[in-house]
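What you see is the complex with one protein chain gone and the rest in place.
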Amino acid sequence: MSQSSDTTAPAILAEVNPAVLPRAELVENNRDFSWITEKICGIIEGKTPVWWWWCFGLACFIASFTVAGIAYLVATGVGVWGHRNPVAWGWPIVNFVFWIGIGHAGTLISAILCLLRQKWRTSINRAAEAMTIFAVVCAGIFPVFHVGRVWYAWFLFPIPNSNQIWQNFRSPLEWDVFAVSTYGTVSVLFWYVGMIPDLAVLRDRFFNAGNKLRSSLYGFFAMGWRGSNRHWSNYEMAYLILAGVATPLVLSVHTIVSFDFAVSLIPGWHTTIFPPYFVAGAIFSGFGMVLTLMLPLRAIFKLEDLITQYHIDCMCKITLATGTMVGYAYGMEFFIAWYGANPYEGFAFINRAFGPYAWAYWIMISCNVITPQFFWFKKVRQNTSMVWILSIFVNVGMWFERFVIICTSLTRDFLPSSWAYFSPSIVDIFTFFGTFGVFSVLFLLFIRFLPMMPMAEIKSVTPGADPHAGPAHH
Amino acid sequence: MSDQPYGLIATFDNAVDLYHAAEHVRGAGYKHWDCITPCPVHGLDGAMGLKRSIVPRISLAGGITGFCTGMSMIFWTGAVDYPLIVGGKPFFSPMFAFPISYELTILFTAFATIIGMFVVNGLPSHYHPVLKYEDIARGMDDKFFVVIETRDPRYNSENTKALLEKTGGQNIKELEA
Partner (left out) sequence: MSLAEKASETPRGNSLYESPDYKGVHQWGMTIDLNTCIGCNACIVACQSENNIPIVGKEQVMLGREMQWIRLDRYYSDGLAEAGAFGGENNREIPEDPQVSMQPLGCMHCELAPCETVCPVNATVHDEEGLNVMAYNRCIGTRYCANNCPYKVRRFNYFDWNQRDLDKLYLGPLGPQGTPELVKMVKNPEVTVRMRGVMEKCTYCVQRIENGKIQHKVKMSKAGRPGDIVVPDGEIKTACQQACPVSSIDFGNILDPESEVSKAKAREQDYALLGYLNIRPRTTYLGKLRNPNPRMPDYQKKPLSRTEYKNKNYPPSAREDKYGDSHEAKHESAHEGGHN
């Protein structure tokens, strides 16, 4: 199929007669616009499926663990967690970095793949962006509530106060405040702006179906969108600019999160490899989560024509690439620790692999370095159950990576008199697992009430949107 | 019924026909008209004769504002208003001020882009005559429309309708204002 503008073919082509490389269809089975609209809107317009209620109930129950855990924490004190001298940051900061990392894949799919003109992003980018926003919500719980005096967390913002003192802008935590706030805000805005044309579709469909209430609700947020090409012109420009701005954002936010560690002087933390290492790791874990979410949704809602094997292939390949980068970073850290001959740095790495937390280290290595290598094999990529299981391992491994970096480096740093073993408390554990419930609640609400895929974007990459195609076919 | 209709609306089944129709309408010299599409159609801007969007300029202004806000805030708080010796670091340095200024650049660019896009598009506009068209749902779905407004100086109810029919428009209706 011919894409983009036509150019006169050079004469040499007639002589050489190159083979026609088949490009994968982005929407299979020649689906037309109205099929796409019906498929996606049907999920919102139909009755709530029974499985959704069961999942929602379970998710609410699990989310209550976080609510209870946080309430207990704020009422009683940080001591209910497992923190101790010298490990002043334990599971909560591991969880924070874990969730923020997951969020980055969504922005990569939306923004970076948009700039790289990867058209296959269109079926997954809305759900991936939603995943980003909900992951940032889950992540944000931790830095806010892990502080000793949560009621003074507003001290972090540069607003006038009675002490007339300002923040310390040299501190990576202060950078984090701006970075994560910006990331959350821009992600929500990008997601919302992308949804406006789809909300307009829903507005008009509900209006025609007689449901005035839902029509007005969707219509309010649709801003009166009417599909005008004059509007599309500015809209597409704004979308491109947002993509262009979100790209450095995703790279900088996780870089700034990595600065939380890299700017300190603890051996094992104070290393310049952290920014690219963390960003690659974030994308790796994020794609793991995207696969974990999208594969079941694809099966339940019969979206095989929209999320095709080509899409799954691309996602697996990105997971493989970033997983390999992470593996390389592990190797490099060890090499430089040895090559640099700093006894503290060298010890930090020997300790990771063979010290009291060796169990965590080897789980991390097997999940992050070994499991993505399965994606080299086409047979594995085509087996969706296998892909799903591997994606779960990716996320487990990435949690352990943050745990190994944060906790093992703190338990044994410069002075052996301060060395100790850190264990989480039961409150730590429940609060963390509850965040999966929080995420699921938000995600289930999203798939029930909002268009899970960007209809307008999918349509724009089908042949039906091409004004220079041959005779149109339905 | 209002005295004058808003304009004429014609339906097209696919993007190819719409594209050619747009070229004809532009060639006929109309200025107050529009195409309604369910998804962005590449090349339609050129066919309609639209100029490049001005949103990037608004974004740039937003970005520069963001960067300057960050740097000046950090400079003023750290070196002018309440200088504190912190870790032996200087009171102001563009190094440590950079991450926050960078984030504010991005944030303000995003705000400027979105607000700029809404303002330039005239959104929100929930009560536009096109939205009152009974088949507008198809325009969001799988059909393409061309709308020519009556306030255009070249508008003439017979000639405009003839032009739309000639280019392949179907179901040509009047839109009430």
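Letters A and B mark the chains as written, and numbering starts fresh at 1 in each.
Assume a contact is a pair of C-beta atoms (placed from the backbone, for glycine too) under 8 Å apart; a residue touches a chain by one contact, two chains touch by 3 or more.
Given the structure is predicted, the values throughout are model-derived calculations rather than measurements.
Trainee: Taking the full complex into account, find the residue in A:G57, A:G77, A:P296 or A:G331 that is in contact with the omitted chain.
Mentor: Residue touching the chain left out of view: A:G77.
Trainee: Of A:V147, A:L240, A:A299 or A:M386, which residue touches the hidden chain?
Mentor: Within the whole complex, the residue contacting the unshown chain is A:V147.
Trainee: Which of these, A:V369, A:A420 or A:A469, touches the one chain of the complex that we don't see?
Mentor: Missing-chain contact among the listed residues: A:A420.
Trainee: For review purposes, identify every residue of subunit A that touches the missing chain, sorted by number.
Mentor: Within subunit A, the residues touching the omitted chain are 72, 75-80, 83-86, 88-89, 143, 146-150, 152-153, 155-156, 163, 165-168, 170-174, 176-177, 260, 263-266, 410, 413-418, 420.
Trainee: Name, in rising order, the residues on subunit B that touch the hidden chain in the full complex.
Mentor: Residues touching the hidden chain, for subunit B, are 83-91, 93.
Keep in mind that, in the parts below, only the chains that are shown with their structure count from here on.
Trainee: Taking each chain's centre as the mean of its CA atoms, how far is subunit A from subunit B in angstrom?
Mentor: Each chain's C-alpha centroid was found; their separation is 29 Å.
Trainee: Quick check on the complex: what are the subunit A residues that touch subunit B?
Mentor: Going through subunit A, the ones touching subunit B are 4-5, 32-34, 37, 158, 164-170, 174-175, 178-179, 181-182, 185-186, 189-190, 193, 197, 200-201, 204-205, 207-208, 219-220, 223-238, 241-242, 245-246, 248-249, 252-253, 256, 259, 455-457, 459-460, 464-469, 472.
Trainee: Spell out the residues on subunit B that touch subunit A in their complex, using ranges where they run on.
Mentor: Going through subunit B, the ones touching subunit A are 13-19, 34-45, 47-48, 50, 53, 55-56, 59, 63, 73-74, 77-78, 81-82, 84, 86-87, 89, 96-97, 99-100, 102-104, 106-107, 109-111, 113-114, 116-118, 120-121, 123-128, 130-131, 136-137, 139-142, 145.
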